[in-house]
Structure formats: structure tokens, C-alpha cells
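Got a structure here, written out as C-alpha cells. Questions coming.
A single protein chain has been removed from this complex, and every other one stays in its place.
Our next item is subunit A:
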Amino acid sequence: MSGQRLQAEAEPELAPAPLSVRGGGHDRAGRVFRWLATGSGVLILAVLAAVAGFLLLEAWPALSASREDLAAISWIPDDGSLLGYVGPLVFGTVLAAILALLLAVPVAIGIALFISHYAPRRLADVLGYLVDLLAAIPSVVYGLWGGLWLAPKLQGVWGWLSDNLGFIPLFEGPAATPPRVMMTVGVVLAVMILPIVTAVSREVFLQTPRLHEEAALALGATRWEMVRMAVLPFGRSGVISASMLGLGRALGETMAVLMILSPGLTYSWALLMAGRHQTIAANIALQFPEANPLGVSALIATGLALFVITLLVNMAARWVVSRRAAFSGAN
């Protein structure tokens, strides 16, 4: 697939335009377009550098502050360690995002396969449209829905989990009432990222070469075997990319977490207990209004940590995709 893309990108330069009526116009237009494209590419790098620079610069007062100064901020631990403050936040952020991915990706692959290979044409169109529609709902709406409608409904489920599976550290009880806990956040975030993961996966599954599918069927494969042998291997790197898009949204989600979670700064695995976790983005939104200048700086330092996590996640995803590309059958 990457080979094809490379060819497509190189095409404009190779293709001559002898049919152009305005002599020389083609060359000028080509040059202008090339500069515009190059400029846009450079702009992205510049923005990235500017964001990194801004975060470092604004976080510096907190990074270089003494422990006594930091401890004077009421919401920073008494030992005044910035790392001790950022650590649980990073843990909570990653935990929420991974939980959301674990819940969302299997369902998303199921929906995408149903739309691309199982559903009748008309139903597939309607479903695809609905999924795209879900992706456009703003996160604050999900937050309100999750906090006001969904959370009270989940109370019984979480209670059952902690009563019957409480021996697993993840479901340690007693389940909090109301269920303003990480598990609820995971469910709402999963619903939020489901559409984007589904939409991208569906597009990728639809790209599976018909020849591969027909070859599999001709060899006597059932539809499920065809999906397993032709569609899934072809779409694997695409699904990983889709998951990373979803992960990005889950990592940075603010409003839904802010409205649903009872925050706390610990490294706890107890997903059903309140006041154990907090994410970076929600914490910034929570503490910013009353923060003094050093407090703002400390919050921006946590933002810097989020920036680094996002970069690392994306680089890891690139690496996974490139490693898999050779086996995907896409080339």
C-alpha cells in the first residue's frame, strides 16, 4: 500500500501537460503549488516546535522551583515533588485511554466487518452514516450523557462485579456510589472513540483487493475464513492506525472525564473505587481557574507530560505499522 502511495505522490511531477493552452502557465502553477505544499509541510513542523517550546518555557518556573515553593500549592503533595504529582496523573491518563481502547476496538472491528462484509448494501449505508454521525458529537455532550444518564444505570453492574469478582484487583470493592469511577470513564470514552475507530477500519476493510477475497472463497473458504485470511491481515495496519486515532482522542479527553470522575492521585488498579485516578487533561481544567502563576506553570508541566506521551504513542504506532506492513499483503 505504501508503494502505491509513493507512486501516486510522485505522479504530478512526472506527468507532462502538453494540453495546456496557456504556454508556461503549467510550470508556474506547478512551482507555486510546490512551494505552497512545501510551506504547509514546514508549517506543521514549526507549529509542533512552537508548541513544544511554549510548554517548556511556561513549565520552566515549576520545573526549576524549589520543593518548598511547590509544596505551598495546596493541591501538590506535601513533599513538593513535581514528579510525585505528575506520576499518578500520567498513570490515570494512560489507564483511562487503554481501558477505552480495550473496550472499543473489538466492538469497532465487529461493526466495521459487519458493515463492509456482512450487512446488506442498504443497511450498510445507513449504518455507516450513523457511525459517522456519532463521531461528530462533541465530547461535552458525551460527558453529560455519561455523567447524568449512564453512570446511575451502571451502579448495579459495578456492584455485581465487585461482589462477585472482587478478588481480581481491578474489581476490588466496595463499588462507589454514585459510580463516578474509572470504569465508568472507560465505558464513556470507549463510546466516544468507537465511531472514529469504526469509520477508519471500515474504509480499510473495504480496500481489501477483490482478487484476494475471491481467491479465498474459490479455495473453499467460508465467509468467516475469508475474513480471517484475506480481510483482517490486509487491514491490520489500518486498524492499528485507527486505534491510535482513538487513543489520541481518549488521552486528551477533558470534559467527559471532568464531569464523570471523582479524582484522586494514586497508582491504584481498583477501577470501581472513587477518588483513585485522575487524567492530565481533566486535572488542568479542574485546577486552572484558581491556580496562582506557579500553579499554572505546574499544570503546564503536566501538559508537557501529556504532549510527550502522545508523541511516544504515535511513534510506537508508526513503528508497529511499519513492522507489520511487510506481512499485511497490502503490497
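The rule is short, and it goes like this: contacts are C-beta pairs under 8 Å (C-beta built on N, C-alpha and C of every residue); 3 or more make two chains touch, one makes a residue touch a chain; residues count from 1.
Here, contacts and distances are computed from a predicted model.
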Quiz prompt | Hidden subunit of the complex - UniProt protein name among "Succinate dehydrogenase / fumarate reductase membrane anchor subunit", "Sigma-70 family RNA polymerase sigma factor", "Phosphate-binding protein" or "Na(+)/H(+) antiporter subunit C" | solution = "Phosphate-binding protein"
Quiz prompt | Touching the absent chain when the full complex is considered, from A:274, A:306 or A:321 | solution = A:274
Practice problem: Identify the residue among A:65, A:131 or A:151 that touches the chain left out of the display. | Solution: A:151
Quiz item: Which of A:193, A:216 or A:286 touches the chain that is not shown?
Solution: A:286
Practice problem: Tell me where the left-out chain touches subunit A, residue by residue. | Solution: 58, 74-75, 147-148, 151-152, 174, 176-178, 180, 258-259, 262-266, 273-276, 286-287, 289-293, 296
